[in-house]
Every structure is written in C-alpha cells, then in structure tokens.
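Coming up: chain A.
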Amino acid sequence: MSPVHFIAIPLFAAFLIPLVGKVSKNLVKLIPGIVFLYLSYVAITLFPIGIHKPIVEIIAGFKAPFGISLYYGPLAAFLTTMITLIGFVIWLYSYKFIIREPIEKYYMLFMMLITGSTGIVLTGDVFNLFVFLEITAIAAYSLTAFLRDKDGAEAAFKYLLIGSFSSTFVLLAIVLLYANVHTLNMADIATKISSVPLTTRIFILILFLMGLGIESEMFPLNGWAPDAYSQAPSPVGAVFGGIVVKASIYALMRLIYLMFEFQSVMHFLVIMGVITMLIAEMSAMRQQQIKRMLAFSSIGQMGLVIIAFGVGTEPSVRAALFQMFNHALIKSLLFFAAGYLVFHSGSKKISALDGLGHDKPITSFFFAFGALAIIGLPPFSGFWSKLYVLLSVANSGLFAAVALILFSSVVEAIYYLRVVSRLYFNTEVATDVRRTPVSGLVAMGILTLVILFVGFYPNLVLHWMTPAANELLNKAAYIKAGLFH
Partner candidate 1 sequence: MNINWLSVLGIITTPIIAFIVGVTYGGLTRRITARIQNRYGPPSSQNLLDIIKLYSKETSIQHGVMQHLGPVFAITASITTLYFIPVIKNSVVFTNLSFNGDLIFLLYIMVFGSLGMALGAGQTGNPNAAIGVSRGLSQMVGYEIPFVLSLVAIMTQFHTTSLTDLLAVQKHFADWIIFQSPLAFIAGILAFLGMMGYAPFDVVIAPAEIASGPPSEFGGKYLALMMTSRSIFTFAKLVLFTDIFLGGASDFITLIIKTFLLYMIPVLTGIVFPRFRTEQSICFFWKWPLVFGVLAILVVVL
Partner candidate 2 sequence: MIYDKSSGKIVDIIKNYARKHSLWIVAYGTGCGAIELPPTMTSRYDAERFGIRGSATPRQADVLLITGYLAVKTLKRVIRTYEQMQDPKYVIGFGSCTINGGMYWDSYNTVKALDRYLPVDVYINGCMPRPEAVISGFIELQKLIEAGKANGAKKYKENLDWYRENQRKVIKNWKMPDYNW
Partner candidate 3 sequence: MISIPYILLIAFAGALLSFVIHHIAPKLRTPVALLTTVLLLYFVWALPANSLINIKIGDFILTWGTTAYGQLFGMLVAVLGFFTVLYSTDFMASKERLGYFYMNFLFVIGGMLGIVYSQDFISLFFFWEIMTWSSFMLVIYCCKDAQSIGLKYFVFSAIGAYSILIGIVLLYSSMGTLQFKNIFGHINEISTGIKISVIILMIIGFGVKSALMPLHVWAPDAYAVSPSPFTALFSGALSKMGIFGIGLVLFKLAAHTGFYSYVQYTLAWIGGITALLATFYAIAQTDAKKLLAYSSIGQLGYIIVGLAIGTPLSIAAALFLAILHAIFKSMLFMATGAVYMRTGTTNMTEVSGLIRKMPISFVTALFGIITVAGVPPLGGFAAKWMLYESLIQSGHYFLVIVIFAASTAAFLYLFRYIFSLFLGQEEKEWENVKEVPWTMQIPMILMTIFVLVIGVFPGLLLDPISSAMQYLNVKPFDYQMSVLFNNWGGKVDMQIVVRSIAAVFILLGIFITIKGYRNTRYVTTKDIHTSGEIPTENENLTYAVDFYKPFERSIAPLLKASIDKVYTLTGDIFEQAFDYLRYVYTGNGQTYAMYVVLFLAILLLFSELIFGIIL
C-alpha cells in the first residue's frame, strides 16, 4: 500500500468518468463513491503507520533530492484522511443534488480537485506543489462555472483572474527559489535555504505569501472567495471551504515553517489573520445572500486558523489544525444545509428563508446545528477548537488578539443566529413540495454525528493532532525523513 494511491486513484477515476459517462450516467455517479471507499481503505491502512513514522514514497525511482517524492507524515495522514472523509460526504451529498447535466463532467472535475488537493498535501516537491495547485485551481474555476449561468461565469472569471495571479506568484517564487538553491525537493531546500541571502528569502516569501495567500483567502487577496463560494453549486462550496482552502493553507504553512521561520513572519501572519477575520466577519454581518454569508464566515474562520498558525507554538499549531478540521466539517454541513434551503426556497436571499424550518425541519435543524457549532458553542466540536486557539494565543501573551477573536465571535453569533431565528420563527412563508433527498440527509447526518462526537470526545481527534503539529514544527525531522529515509 502506498500513499500514491491518494493521487493516482482519483486521477484515474477522473479520466475514467467521461468514458464511463458514454455508457451509463448512473455508473458515473457511483465511481467517486467507490474511489472514496477505496481511499478510506487506504487511509485506514496507512494512517496508523504514517502517524508514527513518515512514509516517503519515491516516484519513478529517482532518489531524493532529485526525484519527485511523496511525504506521508502525520500531518499529511491527518489531512488526507480529512479530505477523504469530506470528499466522501460531498459525493454522498452530490449524488442527488447535482441533477444538472453534464454529470460526468462534474464528477470528473471533482475527482481532479481531490487529486490536486491530496497532491498538495502529499507532495514533497515544490514544483509539484505548483502543478497540483494548478490542477486544483483549474478544476475549481470550472466547477464554479458549472451551473453555466450568468453569475457562475462571472464568479469563475474573477476567480480565474485572481487565481492566475496566484499561480504566477507561486511560479515566480519557485523559479527564484530554484535559481538560488538549485533543487526542488522541499526537504532539500530547507537544508540549503540558510545560504540564500536574507533579502532574496524575504522576496520569495512574499511571493509565496501572495500566491498561496490568494488560495487560502487572506485579506485583501480574497475578493474571489465570496463570489466563487456563492455561485458554485453548494457541494462545491463545501469543497472549497473543506478541501481546497485547507490544502493551500497547509502548503503555505508547510513552506513557511520549513523555509521562512522568522519571528517577523509569524507576527505578520497573526496580524493578517486578525485583519482577515475581522473584515470577513463584519462583511458577513451585512450579507443578504446566505451562501455569500457562509463564504465570508469561511474567510473569517481561515483568519482564525492563520492567527493560530502564526502564534507558532505547539499547542497553537495543534489548535489551528483542530480548528481546520472542525471548520471543514462544520462548513461543509452548513453549505449542504444551505444548498437545500436555497433549493427549496428558490432564492439565494436570506429573507427568502422565512419559516422554512417548519416546512423542512430536518434540513433546517442541520443548519441550526451547524450554526451553533461554528459559533463555537458547546457541546459541539467547534467549542473545543476555538477554546484551544484562544488559550494558545493567550499563552503567547497576545491578549488583544484574544479580545478581537471573541469580538468577531460575537459578530458571528449575530449573523448566524439571525438566519436561524428566521428559519424557525418567522411566519410560515415558504413551502416546497419537493423533499430533501435521503442521500443529502445522510451526508449531513454523518457530519452532524461526527461533530457531536468530537464535541463530546475531542480527545479522539486531538490525540492524532499532536504528532501532526509536532511534525509541522519539527523542521529537522522533516528534512531527515525527506532526504535520508
């Protein structure tokens, strides 16, 4: 068993799907499910190994630092498992949600996106990182425009515009990096980076920050996010929030922790995180469309994650990972629920949701559940991660950041609860004879159960988070494993 399956299988499936699509549409729908089942099998097999000792997979026989390698350490194990889980749930949800042709293209792009994301997480090579990033990005642009409507195209074009900038910056950075250290293997770069002049390093860092910052929704580089999230089909919103952004922030943090571990960078990250969070939460407060609101909320949560990464202590990194995990779960749940709420009410506006809680109680319940969880209320999982973030931030003495996080939490509470109270407590307006399909409900149910379970028993996830955090922080171990496996 090899981690390469994580990349290869979805990629293979992506190419298989159009072919199968010629034969049977129903079969197409099943393929991603099979892929995810297989991937979870892979994840279950590899996870116990990877969490203790990193598996380094050499592609095509070239030894590091020359060949392309995959690095399946604790962090990657954790992230791939998370991506598999979320991907599976998204497939389950899409199964009935995506009724619009061409279905096979949707699943193809979805599989490409999974390929790209797992690739970002697994790769040990900077240029490969770029390639996977581009695979993800192109799939994401196309998925954004999947509905082929006016708004989708507009959103996709904006995304593409900014995304091209992002890829340009990343590519530039890689080029400059290569020009200076003449290697592309991340572990190798990390050993050699200290010989590079500081100005160059900072310049490269800035380019990376710009490039990956765009994908990880850092302010002010996140103009694409609300549009793309809101115009893409709902499961795609969940993909963005749960997979793409997580993968790219992983990439950013991996690079920063490996190559640019300056105190000033960390401070900069905290400041950017705070600004991102505040502006996003405040903008979310005044949104009229539910999915835009969720998008802004997503940005805000990423700000929180960036803050926690920026603090850079072991507990804070762990808290950041935990927050990432919870956010992926909860935001997917919210996008799922919002998807059907929008579907039933026939409008993207929040005001159209009045009284839908009576008509569609289960979907609304899931939304309310997700809202409570993402605000960070006990006994849901969001509570613990937020608490851990706060405690770790405070332990570094950044009390202003703590206060601002809590302030934005209040704002967050306001806009989420506004929607929840609209759902349940306005006079009945919306009725829709269409029923929410079972597959969607099962997908949401799975997420709900996981959220509740983690809320009551956070040790389950936290237990695996500690080695992951240590891996990210322990540069020497990474280099050792990456080069001299």
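The candidate set was assembled so that all candidates are chains of the complex that A comes from, given by their letters.
We adopt the following convention: contacts are C-beta pairs under 8 Å (C-beta built on N, C-alpha and C of every residue); 3 or more make two chains touch, one makes a residue touch a chain; residues count from 1.
Here the structure is a predicted model, which is why all the values come from computation and not from measurement.
K.L.:
Given that all of 1, 2 or 3 sit in the same complex as chain A, name the one that actually touches it.
P.N.:
Candidate touching the shown chain: 3.
K.L.:
Flag every residue of chain A that touches candidate 3 in the complex, lowest number first.
P.N.:
157-158, 161-162, 165, 169, 198-199, 202-203, 205-206, 209-210, 214, 220-221, 223-224, 226-227, 262, 264-265, 268, 279, 282-283, 285-287, 315, 372, 377-379, 383-384, 387-388, 390-391, 394-395, 397, 399, 402-403, 406-407, 409-411, 413-414, 417-418, 421-422, 424-427, 457-459, 462
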